[in-house]
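Excluded from the complex is one protein chain; the other protein chains are retained at their positions.
All chains are identified by letter, namely A and B, in their written order; residue positions are counted from 1 within each chain.
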Amino acid sequence: MESSFDKNALFANLNDIFLDLLPESLSWMAYLGTGLTIILIMVNAVLMLTAFGTYMERRVLGRFQTRLGPNRVGPFGLLQPLADLLKLITKEDLRPESADKITFFLAPVLMVTSMLVVVAVVPFGKDSFLADLNIGVLYLVGIPTIATVSMFLGGWGSGNRFALLGAARAVAMLISYEVPMIVSLAGILILAGSMSLVDVVQAQQIPFILLQPIAFFVFLVSASAEMNRSPFDLMEAESELTAGFHTEFSGMRFGLLQLAEFGEVVVTSAILATLFLRGWENPFIPADWQQVLPPQLWLIGKMLFFMLIFTWIRATLPRMRIDQVMAFAWKVLFPLALINMFVTAALVVAWPDPTYTQLWIMVGVNWAVAIGCLTGYTLSRGRHRQKPTESVRLVQIPAEVN
Amino acid sequence: MPFGLGIAKGMMVTLRNLARKPVTVQYPEQRVTQNPRFRGEDFVWYEERCTGCASCAKYCPQGIIKIVTSPSGEQTQEGEKYKLETFDIEIARCMFCGLCVEACPYDALHMGTGFERAMPRKSDLVITVDELRASAKRPSTWFRPQLQDRGYDPASGEEVSWQDAGREATVAPTYDDMLKRWVEKR
Partner (left out) sequence: MTGGIEESGIFTAIWWVIATLTVAAALLVVFLQDLVKAAMGLIGTFLGIAGLFVMLNAEFLAVVQILVYAGAVSILLIFGIMMIRDTQRGSQANSLRIPAFALGAVLVGIITFVVLDTQWNLLGEAMLTAAVQAGVEEAFSDSPPVLGGLLLREFVLPLEAAALLLTATLVGAIALVKGE
């Protein structure tokens, strides 16, 4: 294992503190202690953000719908997550008789685990992260596949035919959307030259949201689909499949699934902030306002921004049907991601080490390609729609009938 | 027309909604004002007009009005009022259709305007005759054009006396007229 002490000053400092505290024979525990402390901080941060994120989402969703959100439980309803938690804990934990014990137990556990494990790679500052894997970006897209498996196991283990069907539909959607997600990140990898998240953040002289608009759009939509979030939340379409794979889960098991779902929103916002908006630095072009806020607060601010964007999309768009969802993934998002990858690769081959102005030219080219794709898609759909009116002809009815 | 324009317009609408004042009415501090014709859970009953004919009980599709009368012995002529011993309306099964109000020939029963009659026990969900006698007389103007044409609004708080609640001619009757209404008609 590469030494964690080189780039990770936080790790090194905490390790020194632990080494001072422990006697000489137990010095191996310093490594363990340091790791566990950082894990504690990060997991707590994510869980706290998730809990208050659910509150914030309900309030903001209410304001998008010109109503107030929950405002009764504490001052301004701030204790609403606590009330939800208490309600879920005190509910009866039903388990259907035909349910598979181990699968039923494991599915929520795997979902929460796969959500929490991703946050280990996200850098909260220049040297405060848990692990800077040199394959960080691939790790980010690889771990949610475990969530996919656990969703299917949950649907199977419920012993309910409708849950299984809902789970199968959801898994089909999820594995279809993994492909555009990974290919859209290829453009970023080509530009950054490395898969390590710290390197990606530091390679962004211009934030990648400007340099790679197509990749941003594709990743945003694919990540929404991966999280089962509107407009892709056919899992929770109660009128269709009685709540899909989490029909039979009740009480705290259901609470864990909801935690995993909203935790994925938080973690995906963190990923989006790191990959597209320059992580812990300020995203605006003149980079000399860095010392205005500490880097952790920059990252959390960007995470909140993306969480608001997800809530905004949820408030606006209706649910898509499963066939529309699949068609969109394979026919629209995947070609877009491929086009983005080719354009980026061509630009990087032309200018392997771009200067600042050349980067701005790249921005222009990328946006031109994006608008070109949008126009092309519009025209292709428009031509499809104009056909019926052309095929209507006036038929001359003969005046006399013999 | 570009592809995402519909979605973009929708998102702009939602964004503009953020600036609008929320339309939530914060119950129980604030209450929504009802329409004057709102058919609520209370009932307005004028004892001076009621004869105990039990038409309302007969018309009720649920059969929730229970009327027990006895000869009053006050006026022994025909057309006198009965003495009402029991007049219970079971709100638990009432569907507030207002057929009892339509049925009453003497305009003695009117719909009310309340909506806050939730009780912890089902046996509490009965309006007894004492409660009907004591309640404030603010009838809903549903099926009562004489009240509606006057522009009466039950939410304003003013009460309607038994003389003004009926659909007789403009002159409000006296109590003796009401007692003798059938007798005189012969």
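In the analysis below, a contact is a pair of C-beta atoms (placed from the backbone, for glycine too) under 8 Å apart; a residue touches a chain by one contact, two chains touch by 3 or more.
All of these numbers come straight from a predicted model, not from anything done at the bench.
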Among the displayed chains, the hidden one touches A
Missing-chain contact, candidates A:V43, A:M56, A:V149 or A:M252, resolves to A:V149
Missing-chain contacts on subunit A, rising order, are 1-3, 28, 31-32, 100, 102-103, 106, 133-135, 138-139, 141-143, 145-146, 148-149, 152-153, 156-157, 164, 168, 171, 175, 178, 195
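Throughout what follows, only the chains that are shown with their structure count from here on.
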Per the C-alpha centroid definition, the whole-Å distance linking subunit A and subunit B comes out as 55
Within the complex, subunit B is touched by subunit A residues 62-68, 312-313, 315-317, 374-375, 377-378, 381-382
Note: in the complex, subunit B contacts subunit A through residues 1-4, 7, 10-11, 13-15, 17-18, 20-24, 26
